[in-house]
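The complex appears here minus one protein chain, its other protein chains still in place.
So that you can tell them apart, the chains are marked A, B and C in the order they are listed, and the count of residues begins at 1 in each.
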Amino acid sequence: MREATDIATYLADLEDIPGTQVFTAQRARQGYHLNQCAMSLMKPENRERFKADERAYIDEWPMSEEQKEALLARDYNRLLNLGGNIYFLAKVFSTDGISVVQGVSTMTGMSVEEYQAMMMAGGRSPVGQRSIRENN
Amino acid sequence: MREATDIATYLADLEDIPGTQVFTAQRARQGYHLNQCAMSLMKPENRERFKADERAYIDEWPMSEEQKEALLARDYNRLLNLGGNIYFLAKVFSTDGISVVQGVSTMTGMSVEEYQAMMMAGGRSPVGQRSIRENN
Amino acid sequence: MARITHGIGCSHIPVLGYAHDHGKDGDDYFKPAFAGFDWTREWITAPDSRPDVVILVYNDHASAFDMKVIPTFAIGCGESFTPADEGFGPRPVPVVEGHPDLAWHIAQSLVLDEFDTTIINEMEVDHGLTVPLTMMFGDVEKWPVKVIPLAVNVVTYPPPSGNRCWALGEAISRAVSSFPQDLKVQIWGTGGMSHQLQGPRAGLINKEWDNRFLDGLTGEGQDLRHVPHIEYLRETGSEGIEMVMWLIMRGALGKSTRALHRHYHVPVSNTALGHIVLEPVDPTVPPSRTLEGGSPIAQKMIA
Partner (left out) sequence: MARITHGIGCSHIPVLGYAHDHGKDGDDYFKPAFAGFDWTREWITAPDSRPDVVILVYNDHASAFDMKVIPTFAIGCGESFTPADEGFGPRPVPVVEGHPDLAWHIAQSLVLDEFDTTIINEMEVDHGLTVPLTMMFGDVEKWPVKVIPLAVNVVTYPPPSGNRCWALGEAISRAVSSFPQDLKVQIWGTGGMSHQLQGPRAGLINKEWDNRFLDGLTGEGQDLRHVPHIEYLRETGSEGIEMVMWLIMRGALGKSTRALHRHYHVPVSNTALGHIVLEPVDPTVPPSRTLEGGSPIAQKMIA
């Protein structure tokens, strides 16, 4: 029993959830500068500079080209895959003047209207969404 | 027994040591800006500004007049009494270009030479210096 | 002596702050969400139940803490805390006044009790802290309570376990009851309930699980302290993990509780809104096993 209780087993389980990227150390490390860059948009003067020239602004951060392209494209699923964290990326939603619902809906493959209709109907059911290996 | 184990009893004991100011929360709060000001002297540009006009520099910090006077006078025992912490105050030693031994000796009522001689002879004995109430 | 009189659980959904600040709380969409707080707003300002201080357990959402420093438990010991600019200007709500005397007392007691707390003297506070204040007190010139922020890392994995959170609550109860001033203290656990803000699975809601969780907070049961992180993630969405913070609140209430009020509403934005007001029935918490002063040698040193 004791052997199965270490951090490695714990972490392996976190990868078993459909459509979900848990913000583990590995992702935190990969996305470090991406997230720090997104967080810098909390300052109004940085938001202005970002809006004036997005590419120039993000070139100040030591991110990978892939991360930069995904950020310019507002491809949030890709950003999550590259170590982005949603609370940091939400500063980009605000900068773009879109709501959290709008931003989040872009990751689901639904239109905002479809996503909102799903939420009004009680949200996405956990059935079939719990585990990749158990398919439940 | 359990009643005697809370933080209040713990803290009361810390006040029972001769010639010693333990850096408790109370002192940390009282000395907050004094210590932050001393720590700012880690930056070379701040050391220059401080040396150019000490009073003007420390007036930028919301310290009490008593703290300011003690700092200008390099009265370290008084600074400890007013919430200063030695690791923060040591940035003032460095700024003044004096060694830690020199700075520390000023608090003991000895000359640097007397203090150094005491250290060379094995340091101050703990005998009689352990407890005010036990006088041991 | 100070004592913990009640615990409150409450989601801290940012759009509720927005709705309140822009006078939209009467709109059809928001009305049922806010209506469930009418009872609490009346109760919490009544002379018998009004608290002097709230220990407000919440998480920072990349506002005060960036990736440079990630404390597991951080207790705000400052005089006051300013609302953060989360990307569209700070919320137009009062500055939050702290209670440094009690906060430092708790912080010091926790360290002696072998909780490895981080002390914070200056920080801004985001919707995680200000939205629950708005839900409870509405539109005020000045918050009618002092607030001790207790920030918990639930963003970078792993967050503290449910068991550790519950145990922290127990230690907070011990610390509060050794504070000499006569104060009524509430503890609030915030965040949740089920929600997921990321990826193709975003929008997940689990009413059954959330309501079982609310059930589990009352009575004598301690099953919730053993729910592992992976269960929150699978059942309640990636952001449902915030519910571990409610367990700090529950742990601080002691052996058994009863609910005075309960409210659940779906949807608010992406999230299931939950709210509960709990009263201790038997507030006993276990004695510290670990307090430095509890060791025989320490006892001998203490006159």
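Basically, a residue touches a chain if its C-beta (ideal position, glycine included) is under 8 Å from a C-beta of that chain, and two chains touch if they have at least 3 such contacts.
In this text, all values refer to a predicted model and were calculated from it rather than measured experimentally.
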item	value
Displayed chains contacting the withheld chain	A, B, C
Given B:L41, B:M63 or B:L82, the one touching the chain that is not displayed	B:L41
Residue in contact with the excluded chain [from C:T72, C:T218, C:T236 or C:T257]	C:T72
Touching the absent chain when the full complex is considered, from C:N163, C:N211 or C:S256	C:N163
Residue ranges of subunit B at the interface with the undisplayed chain	7, 10-11, 13-14, 17-25, 28, 32, 35-36, 38-39, 41-44, 47, 76-77, 80, 85-88, 90-91, 93-95, 97, 99-101, 104-105, 107-109, 115, 118-120, 122-126, 129-131
Hidden partner chain, residues of subunit A it touches	1-2, 4-11, 13, 25, 29, 32, 133
Residue ranges of subunit C at the interface with the undisplayed chain	67-74, 108, 111-112, 114-123, 156-164, 167, 226-231, 290, 292-293, 295-298, 301-302
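What we mean here is this: only the chains that are shown with their structure count from here on.
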item	value
Inter-chain centre distance, subunit A versus subunit C - centres from mean C-alpha coordinates, in Å	25
Inter-centroid spacing, subunit B versus subunit A (mean Cα positions, whole Å)	48
Geometric centre distance via CA averages, subunit C-subunit B, whole Å	38
Shared interface positions of subunit B, touching two or more other chains	none
Sites on subunit C at which at least two other chains make contact	none
